[in-house]
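Of the protein chains in this complex, one is absent; all others appear in place.
Order of writing sets the chain letters: A and B. Residues in each chain are counted from 1.
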Amino acid sequence: MTIVVGYVPTPEGEAALTQAITEARKASTTLLVINSSKGDAPVDTRYAQEPEMQGIEGRLAAQGIDHVIKQPVRGHDAAAEVLDAAEEHKADLIVIGLRRRTPVGKLIMGSTSQRILLEADCPVLAVKASMAG
Amino acid sequence: MDVFSSLMDGFATALTPMNFLYAVIGVVLGTAVGVLPGLGPAMTVALLLPVTYALEPTSAFIMFAGIYYGGMYGGSTTSILLNTPGESSSVVTAIEGNKMAKAGRAAQALATAAIGSFVAGTIGTALLAVCAPIVVKFAVSLGAPSYMAIMVLALLAVTAVLGSSRLRGFASLGLGLAIGLVGMDAVTGQRRLTFGQPLLADGLDIVVVAVAIFAVGEALWVAAHLRRTPMQIIPVGQPWMGKEDWKRSWKPWLRGTALGFPFGALPAGGAEIPTFLSYITEKRLTKHPEEFGKGAIEGVAGPEAANNAAAAGTLTPMLALGLPTNATAAVMLAAFTSYGIQPGPQLFATEGPLVWALIASLFIGNFLLLIINLPLAPVWAKLLQLPRPYLYAGILFFATLGAYSVNLQAFDLAILLVVGALGFMMRRFGLPVLPLVLGVILGPRLEKQLRQTLQLSAGDPAGLWSEPIAVVIYIIVAVILIWPLLYKLWRRNRPAAAPVSVPVAAPVAAVTRNDGGHATNVPSANVPDRNGPPESKEQP
Partner (left out) sequence: MSSSPSLASRLKGRSELGVALLLGAVGVVVLVDAIGLVTPYSKTDPVGPKTIPFVVAGLLLVCAVLLAINVIRGGQGEAEGGEDVDLTHPADWKTVLPLAGVFIANILLIDWAGWVISGTVLFWGSLLALGSRHYVRDGLIAAALSLLTFYGFYLGLGIALPAGLLEGIL
């Protein structure tokens, strides 16, 4: 039993993490936090830095949640990393954060969430930033 | 005409709307490439050399000057926020700067670096305006033998002093001189090293060689060793400084400037040594010694000022004597050649308005840089999110475009690739690229000077040292060349002082000389070249 959450240091990512913690406690399962970077730019703001990841680690430990935190940098995009992790750990649920994108922006940049929604083999729970309690 | 009125005329030229626009473009581009890892001012100016075919020389040089100074400002931003000094001259800035940033004082570190750069750049440029005409006055009084001696000194000093291995420096120089030989001999009209290829008769275009070495070679080299992980950047707001910071910064700025300018003006002085000396000085003089190593503002203010003052100093021999001592100056000299302007002591006389407009634009550029760097540092830091493939593909694209537009010949692109591969190989095996480029630029001029000199003396080699100044300079050259040997002997005679034992039978010991952090290997064939600092990309 595992829940996979795709984390990014943004309000959406925060919302997804919060929701994932709630789900993990409800089902008392392992929570797998994925924060990845393609590693192709000198600086990637969506790649959380160490103090932040330690904060999350502490938060999860304090709540007594069985957890694994991964920060893969393998040149794959975020969707691929989340899907990979879900498959590898036979996830029951994937939690992701949604952000608003214009149709044009989606066309140019592609959509991570869309790919996860379409390609995941398990239920996907999508949260918006405003939903974070 | 005296310096002041010439300079005012320069300002009048530099402040025309078009020239001012080019100054703005230059400083913006310069800051951008300074911030971006993997790009430097030398590469950028090289990539922009094709504009020399359409732009007026004055506008082009105003833009290049902006890039040169801008690169320095941008470089300090990256070294403070990322702790990855790309240029050897910002290594020292990163020591304290990054510590300050980690301690939550990034804003102050950036501010003291930017304001210090402005102060040092302005004073340095003023010194340049005052010193260059004096140097020129001295240089025009010299005859051909002395001038030739100075060229030899500049060439050998850069080759022998910079970089960690002299042997590899000379190998690089040899390759550069060989490239410079290609083409028709100006005196007899004979073709040298053209292999019957008519396209080589005019020689290798310096634009193509510069682009190949600085852009193609560098891009391929970085592509082969691309960092694949994101670096840790320290988030930053707008740079600012409190009263205490000002009080602690202004003296280091001035001391840094005083150290930086003379070193920059010396052939092979570079910016490494003065930045390091400035750091040591500040560490010794500070009232807060406990902060050194944890983010002392003096340790950012001094070296950063020294760095920029050295940049201004470098322009003195470049403009007054036509001798470049760092990569960017070398490429700028290539631009002069590309315009058919003869660099050298006559430059102030023949191209006075251009030179003074260039100097005036340095003042303007410095001021512009302060304005665009202080409030906009966070915006510049955003540039670091540009994916690397676009960056390096862009370099190759514009390098190709630039080299092709020289003659509109695909043949030049083949040369570009071959020389680019050479640049790659040199970076791989630790051959410094600067001696090569200097060899290409100065080689032909040196040969011309030699032939003129001996023509005057009717073939008698004694004509080479017929002037006292020439004799003095050749003695300096000799000292530079045999210095390591002397040093080794001195070390051997005083074994107590030498930490490294030198077995007489197999002298395979490396002796490292530490002159202000600039470790230099003893360059003899039997010494492993493994203990210098990483080869510097360039000394701005």
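The rule is simple: a residue touches a chain if its C-beta (ideal position, glycine included) is under 8 Å from a C-beta of that chain, and two chains touch if they have at least 3 such contacts.
Quick caveat: nothing in here was measured; it's all calculated off a predicted structure.
Chemist: Shown chains touched by the missing chain?
Modeler: Missing chain, whole complex, touching shown chains: A, B.
Chemist: Could you tell me which of B:255, B:388 or B:491 touches the chain that is not displayed?
Modeler: Touches the omitted chain: B:388.
Chemist: From the list B:4, B:240 or B:429, pick the residue that touches the absent chain.
Modeler: B:429
Chemist: Among B:25, B:167 or B:201, choose the residue that contacts the chain missing from this document, as touch is defined above.
Modeler: B:167
Chemist: Looking beyond the chains shown, say which of B:37, B:145 or B:365 touches the absent one.
Modeler: B:37
Chemist: Which chain B residues would touch the chain omitted from the figure, given the whole complex?
Modeler: 37-38, 50-51, 53-54, 78, 82, 84-86, 164-165, 167-168, 170-171, 173-175, 177-178, 181, 185, 187-188, 190, 192-193, 220-228, 387-390, 392-394, 396-397, 400-401, 404-405, 408, 410, 413-414, 417-418, 421-422, 424-425, 427-431, 443, 446-447, 450-451, 454-455, 458-459, 508, 525-530, 532, 534-535, 537
Chemist: Could you pull out which residues of chain A are in touch with the chain that's been left out?
Modeler: Per the touch rule, chain A residues meeting the hidden chain are 40, 42, 75, 77, 108, 110.
To be clear about the criterion, only the chains that are shown with their structure count from here on.
Chemist: Which residues of chain B touch chain A in the complex?
Modeler: Residue positions touching the partner: 36-37, 82, 227-233, 381, 384-389.
Chemist: Spell out the part of chain A that touches chain B in their complex, as residue ranges.
Modeler: Counting only chain A, the residues touching chain B are 37-45, 47, 49-50, 73, 75.
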